[in-house]
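Below is the structure I would like to discuss, written out as structure tokens.
Incomplete set of chains, arranged as in the complex.
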């Protein structure tokens, strides 16, 4: 078993990490960090547990430590649910201290030697870990993208071999993406907020790196443009998005690519049976009905129409955050980077 | 005063008509029609009034008549809130009987001699009434477009002189658009439904007619393509939409066009002070905060970004339905077509 | 294995039955009935599956039959999710045909020889099956109460030995209780509907029968009065209720009764570890966080205050409907009534 910890274990994404790691076949959850105020308390007492599955008993007994690299003893991998400002230093310190960091934070995603990985799309980017090691880091940092970028890039995996140069995406994102306290009820009830700070830039930037080519020394960005328009809607979990691609092939050909796609990975504990579920019902995917498919790890694609237009949807705090980091860590173990 | 009636006065759009016409400076509301079952009852007893403003007292006393042209006595204009299947025959019968029909139904919108009018955009299309008269109709039919098409075309009015060929629009539409009983709570709570039957086709077709040129005998469609992706979101009133246009001018130039636009109309009772409110706050427009601007007749535009991308939003049952028909009728009176 | 069927398998409660029975240790689900229109189709094609767990594959292959007793072959128990008007005859026909009926319908609940059972409260009422057999019925009908009555009576189990004569209960009920199509979104968004047809009468009547004493020939109603005020709130699943009881003992004594209560049953597959979860956090129970406890079978009780006042909450379509019938059926098997 690989000994693991969670940085920032009491927040929305932190709780998802705890849930996903509580009974994991590869990982033994031994360390939970939070703010200084919570350090020293049992996790059960430090956390305001808000998932609808009960807090796993054994995890509740773990004593929370401060979020500092020197508080992490005997840990092989840490999962980071830290806010970006904190993550910059703490994650770097951890990597220097020989720990593997699988991070959901945005701080290091665009660093030239840090892989930004969606396993079904660019597992080979993990080779960038070697760049970090060449630079003298004992551990490593591997990041996963922003939640809406994950849904988008997973949905592109089956059709990436079609030629296109222009991608437009309008998102309808769930409120859980902003954390438990992020969006006041008075702001979002009976409403749409057509702005999410930094989100459009992240989608536009991160998609090109993920879909880009790692040539052994750097990532060459994918050769298309991304234009995003991001909206918050009154949905608890599940990011939906309307996508346009200037693929010239007929819609039937694109449909076949979705139907016949084989995931290049297999046999990772968190990998769902279908990473992409291609739906043909006229009114799907829908967040409430489809977000928990594949235990929250499946991205559903539907309403493929000429244009090429389609809808993609996935669970933003599982597939789009904690589950993404855990899947990355499983792949890292599987490929022997630990 | 012009004597007016409402066809289908008990439904969601019918109630909005009643509210807008109850105390109107041009129009005297004298006739309300509904299904045979309601005919003979006082409107007060026939309707399940569900607007949050009280049912106007005098209107409550009107005796409901059956929805047939021969039941309409001494009426100059009827406003039609009928479902499309019923509207086809009833509206044609009314026009033949010498009545002016201002219709929110989709039945006649694409007929070659029926104007599809958004006053701020194509008031001159009203001249098509003459085609109808030339063909021997005593009355006329004038239609307004589908709710989401209205928001889109009003938002285009200030920037229609820029060159563009490719318009994409992803909508986030309110549930009131489907009528009081249209969307079960279980379907839409905590959810997005990425499909609205016929809506994308209507947006794509109607926009080109409205933005087209009437050359005296027919409408030549506007020379650009429209690609729509329509979604239902958990919002009561107010359709939001993310729009992309391939305008090459810099975003500042487009912003100036929005800021400096002068509405070509004035002094109609239902015309708002601003038909387009161009907002520069980073997180607006929002349905709950902005839908009632201009008594529900203003279309708010915001988040103008390079791309060109922007967000448009307006009240779907006022600006996008009943208010649109009433504004058309005011314009018809003003231009002497009655 | 006991061979079982579901009457009315395509509706909201019917789908829950299918989900709970798909992989059950006692029951082998072999028959699914629906309206004539669906008969002959595979269940997969007949149902509009709307639970967030996938439709179990093997169940999807079952061919749906018409809802008539003579269509049920080789079935030991049927679970009834029929509307009351249909249930009256069909359930009686089934019982005559030798089938055990576990019904969620209201039709037979108040019949003098039909047990109305909440296993933790009045398992002994199952002896009323003998009355039915004495009257010549080969099968039997056993009913579970209305959803809100179930939450109330389970919450009373630990404190039923305190003396009280006056029970008041104000409910805040979820929309799923009215079926998938029951409540239009326009009616319940941003709203409370202070009326649920027949619900208050059911709570007042059924509670007294369940808490009553079966003396071998009839049930003597419990000696207290129930006054209910039932409201629909914008919640998907989970009925909450504020309860008052004129218990004179101090609140600490009542708290101890909740804490020390031992469920009189054990080892039934659907019985949760805790039938009553007594919570001491000041703001619990809450539907979204607590409804899935015990796989939806736990009733959570909290906010015990002098008065005696408390809040009870449970999942209305699991504990309050399908799960209740399944638990009854398990008890029936366990006690040898089959």
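Per-chain residue numbering starts at 1, and chain names A, B and C are given in the order in which the chains are listed.
Please note the rule applied: contacts are C-beta pairs under 8 Å (C-beta built on N, C-alpha and C of every residue); 3 or more make two chains touch, one makes a residue touch a chain.
Note that the structure is a prediction, hence the values are computed from the model and not measured.
Because every chain is the same sequence, the assembly can be counted simply: 3 are drawn, and the full complex in the file has 4 copies.
One rule holds for everything that comes next: only the chains that are shown with their structure count from here on.
Here chain A and chain B face each other with the same set of residues for the most part; over half of the interface numbers are shared between them. Averaged C-alpha coordinates give centres for chain A and chain C that are 40 Å from one another. Inter-chain centre distance (chain B to chain C, centres taken as mean C-alpha positions): 47 Å. Separating the centre of chain A from that of chain B, both taken as means of CA atoms, is a distance of 42 Å.
Counting only residues that touch two or more partner chains, chain A has 189-190, 288-289.
The touching residues of chain B, counted against chain A in their complex, run 168, 170, 172, 189-195, 200, 227, 229, 231, 233-236, 238, 240, 242, 244, 282-289, 302-303, 305, 307, 309, 311, 313. On the chain A side of its complex with chain C, the touching residues are 50, 52-54, 189-190, 288-293. Considering their complex, residues 12, 50, 175-176, 179-190, 234, 236 of chain C touch chain B.
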